[in-house]
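Please read through the structure below; I'll follow up with questions.
A single protein chain has been removed from this complex, and every other one stays in its place.
Let's look at chain A:
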Amino acid sequence: MDLKDLEELIDLFERKKIAELEFERSGVRVRLKKSASPETVGVPFPWPALTPPGSAAGAKGDLDAANGRGNSPPLASTSNVVTVTSPIVGTFYRAPSPEAEPFVQEGDLVEKGQVLCIVEAMKLMNEIEAECAGKILSALVENGNAVEYGEALFHIEPL
């Protein structure tokens, strides 16, 4: 494997909605992993010193550190728009079941804490809530699509 092969492999990896890839050829082994924040790359354990229930959030730092960076469209950088991002890799669902209406539509007004969508991985359903009251400006991911760590899901205009 030469540098060009490696570049092609990285390009392929970046284009695909996969979190991790391991490739082996002629004794050369390459492992690629996507992660939300550099702090967590490759070291999910051991965790920080145990904290009492409810205080874990304090160790996570600000919104950027918690939710990753780099995947949000430019809209996210404007001060009056909040980007809701996925805290895990998984499958994105806009409704609680295939027959149900979406949790929210573009243009809807939402309360702080209102469920916007579900991201599922390994039968762990992660309900993503609005971080603030506001208006849904855009829903960025199609129902049933795979999402990555830190991927932008919604833009909300705080009200």
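Please note the rule applied: a contact is a pair of C-beta atoms (placed from the backbone, for glycine too) under 8 Å apart; a residue touches a chain by one contact, two chains touch by 3 or more; residues count from 1.
One rule holds in what follows: contacts and distances are computed from a predicted model.
Entry comment: the absent subunit's protein name, as recorded by UniProt, is "biotin--[biotin carboxyl-carrier protein] ligase", drawn from "Integration host factor subunit alpha", "Carbohydrate ABC transporter permease", "biotin--[biotin carboxyl-carrier protein] ligase" or "Nitrite reductase small subunit NirD". Mapped onto chain A, the interface with the missing chain covers residues 17-25, 36, 40, 44-48, 50-60, 63, 66-67, 87-93, 96-100, 113, 118, 120-127, 129, 131, 144-147, 149.
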